[in-house]
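A protein chain is absent from this complex, but the other protein chains hold their places.
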Amino acid sequence: MKFKSSLENYVFVLPAVLIFSIFYIYPFIQVLFLSFFDWDGIVSFKDATFLGWGNFKEIIFDDPIWWQAMRNAGYITLIALIFQNLLAFLLAWACDREIRMKNFYRLIFFIPPVFSEIVVGLAWRFIINDVEGANIINRMFAAMGHPNFMHSWLSDPKTALTTVAVVHCWKGFGWGFLIFLAGLQTIPRELYEAARVDGANAWESFKKITVPLMIPVTVLVAILTVLGSMQSFVLILGLVGGEFAGHTSVPVLRILSSMRGSSRFGYACAQGISFGMVLVIISFIQYRFSKKVTE
Amino acid sequence: MRIKKITFNLLIHLLLISVAITCLYPLLWMVSASFKTQDTIFKDIFLIPKQLHFENYVFAWQKGGFGINFLNSIFYTTSVVFGIVIIASLAAYAFSRLRFPGRSLLFLVFITAMMIPVPGSFVPLYVLLNKLHLRNTPLGYILCMINVGLSTSIFLFKTFFDKMPKELEDAARIDGCSKMGIWWHVMLPLSKPVLAVVVVFNALTVWNEYILAFIIFDSRKFMPLQVALQVFQGEFVTNYPLLMAGLTITALPVILVYFLMQKYIVKGVTSGAVFFILLSLNVFVIL
Partner (left out) sequence: MKEQSSWALPGLFGLRGAIPKVMFYKSHGKFLLIALGLLLFMSGCGNAKNDASKPSVSISVWHWMTDREPALQELAKKYVAQTGVKIDFELFAPSEAYSQKIRAAAQGKNLPDIFGVLGEKKTLSSFIKAGHVLNLTSYMAENNNAWKNTFFTEALAVNDYAQGNSYGIEPGIYGVPIDIMTIQMLYNKTLLKELTGSGNPPTKFEDFIALGPKLKEKNMQGLVSGWGEGWMIDCLTNNYAFNIMGKDKVLKTYKGEVSYTDSDWVKVFSLFKQMKDTGVLATGVVTMVNKTAEQLFASGKAVFAFNGSWCVNVYKGMNPNLNYGVMLPPAATDKAMSIWGGAGSSFMINAGSKNKQEAVKFLKWLTEKQQQESLSTVTSNLPANKNSLAQLPAILAEFSRNMGLSTHPNAWDVSEFTSVTENLDRGVQSIIIGEKTPEQVAVEVQRVKERELVKKMIN
C-alpha cells in the first residue's frame, strides 16, 4: 500500500523531473564533458583532442582578458549591490511611510524591469551617445548649468563600463524595490509604536527594528542581484556594441566569443563551467556571511 | 520641529518623483524619437516632435515583419507559462505534501540548478532537439523554455504550499478527494498570490528571450518578436527613428499588458515577495 502510494506520488514530480533531466542535466553533462577537450565545434568529434585540465589551466593562468571580464562583471555587480539596492531600499522605505501615492510609485518603478535588455540598451544608447546619438544627458548637464559634466560617456573607455553599470541599475531597481517594500510592510506597526512609547527616536527604531528584521530580505535581494548582474551582457551589446577592447568585456561575452570567433568550443564550455562555479561559490559565501550577521 | 518634518517629507517626495521621472523619461524619448526623421532627430530636441511621422511605424512594421512574430511571442508566452504553472505546481505539491523516497535530495537538485547557469548550453540543447526531431518546432522551444523557469517556480510554489494550513486538504480528503483532486481543487485556486509571481516572472522571461529562439528556429515564421527585433536592428541600428519605432512596437504590448494587469502584477509580486521573505528564512534553516 505504501509502495503504491509512493509510486502515485512520483507521478506528480514526473513531468518536472523529465523535462529537467532532458533539458538541463543532459546539456550540463555534455558541456562538462566537452570542457576537457580541444574542439572547434565543427569537425567531427573524433578529431577532438583530449586536454584533461588544459582548458581550465589556460583559463586560470593564461587568459588575462577572461579575468578582466570577471572584474568588469564584478564591478557592475558591485555598483548594483550598492547603488541599485540602496536606492531600492530608500525608495521602498519612502513609499512605506507615504501611503497615499504608494500604488502610483509601485506602478512606475516596475516599468524598467518589464522591458527587454535589448530595448533598454538601444534606447539608452540613443539617449546618451554624443557622436551618433541624441546626446540628451550632456545637453541636460549643459542646461542645468554644469557644462563641465559633459562627457563622451559611452565612447570613453574609462567611463563606458560605469555608464553600463548605471543603466543596469536603472533597469533593475524595480525588483528590489518591490521586494523591499513587501518586506517593510510585514514588519508589524506595533513594534514601532512600542519603540516610540519607549522614547526611541526615528533613527534608533530604524536601527533596532527595521534593520535586523530586513536582513533576510536584504540577503535574498543581494543574492538575486549577484546572480543576475554577473550574467548581464545583452545590455552591453546594445549600449557599446561589443567588448570595447576589453573595457566592457563580461564573462558571457567572452564565452560567446570563444564559441563563435575563435571556434574553441571546448574552451568555451570550460569557461562556462568555471563561471558557474564562481557564481555558486559567491552565493555560498553570501549565505554563510549572512548567517554570521544574523547571529 | 514641524518645519523639519515638512522639509523631510518634501525631500522624500522629491526623491520619489525624480526617480519616477527617470523611469519614464527614456521611454518618452524613445517614443518621441520614433516619430521624427533622420534629419530632425538631432535638431529637434523637444520631447514632443514638431511633426509626427507615422510612416516610421508602417515601414518598421513591414520591414520587421513583426506581425507573425508578435503572434508567435504571445503563443509561446502563454503556452510556457501555462505549462510551468501546471508542472511546477504539481511537483511542488509533491515536495510539500507527499512522501516518497529521495524527496529532499531531488528538491535540493532542483534548487542547485537554479543557481548554476550553464552558458553555452544552447548548442548541446540544439543537438538534442535535433535528435528528438523537435528542432525548428514550437514544441521544442516551449519545452526548453519551460525548463528555464522550472526550478525557480517549483521553489516558489513549494514555499507557498508549505505555509498553507493543512486543514483544507484534510477536509477535502475527508470529502473523498484524490491527491490529484486536492491539487486541482484546493492548492491551485488558493495559490493566487504566488501564481501571480510565477506568471509574471516567467512571462517576462519568455517574452524577452531571443538567443534560444534564434538557434532553435530555422524558419522566420516561427521566430518570436525579439528575434525579429534583432534582425531589424542589425540593419537599421543607425536609422534611429526607424529603430525607435521598432523598439516601441516590441515594447508596447508589454507595457499595455502591464498597465492592464498592474493591479494583479504588482500586488502579486508584492505578496509573492512576502513569501520571498518567508522562504528566505526557510533557506537559512536548510543551510
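A and B are the chain letters, set down in written order, and residue numbers restart from 1 in every chain.
One rule holds in what follows: contacts are C-beta pairs under 8 Å (C-beta built on N, C-alpha and C of every residue); 3 or more make two chains touch, one makes a residue touch a chain.
In this text, all values refer to a predicted model and were calculated from it rather than measured experimentally.
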{"item": "Contact list for the unshown chain, restricted to visible chains", "value": "A, B"}
{"item": "Among B:Leu15, B:Leu190 or B:Val257, the residue in touch with the chain that has been omitted", "value": "B:Leu190"}
{"item": "Residue of B:Leu15, B:Ile68, B:Met164 or B:Val257 in touch with the missing chain, whole complex considered", "value": "B:Met164"}
{"item": "Absent chain, residues of chain A that touch it", "value": "38, 40-44, 47, 49, 62, 65, 131-132, 152, 154-157, 160, 240-242, 244-246, 256, 259-264"}
{"item": "For chain B, residues in touch with the removed chain", "value": "38, 75, 78-79, 82, 86, 122-123, 126-127, 129-130, 134-140, 142, 164-165, 167-168, 171-172, 175, 177, 184-186, 188-190, 214-215, 218-220, 230-231, 234-235, 237-239"}
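Simple rule for what comes next: only the chains that are shown with their structure count from here on.
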{"item": "Footprint of chain A on chain B - complex, ascending", "value": "12-13, 15-16, 19-20, 22-24, 26-27, 29-30, 33, 41-42, 45, 86-88, 90-91, 93-95, 98-101, 106, 110, 112-113, 115-121, 123-125, 128, 143-144, 146-147, 150-151, 154, 179, 183, 204, 207-208, 210, 226, 229-230, 233, 237-238, 240, 243-244, 247, 250-251, 254-255, 258-259, 262, 265-266, 269-271, 273-274, 276-277, 280-281, 283-284, 287"}
{"item": "Residue numbers on chain A that touch chain B, as the complex places them", "value": "5-6, 8-10, 12-13, 15-17, 19-20, 22-24, 26-28, 30-31, 34, 41, 87, 90-91, 94-95, 97-98, 101, 103, 105-120, 122-124, 126-127, 132-134, 136, 139, 170, 178-179, 181-183, 185-186, 216-217, 219-220, 227, 231, 251-252, 255, 259, 265, 268-269, 271-272, 275-276, 279-280, 283, 287-288, 290-291, 294"}
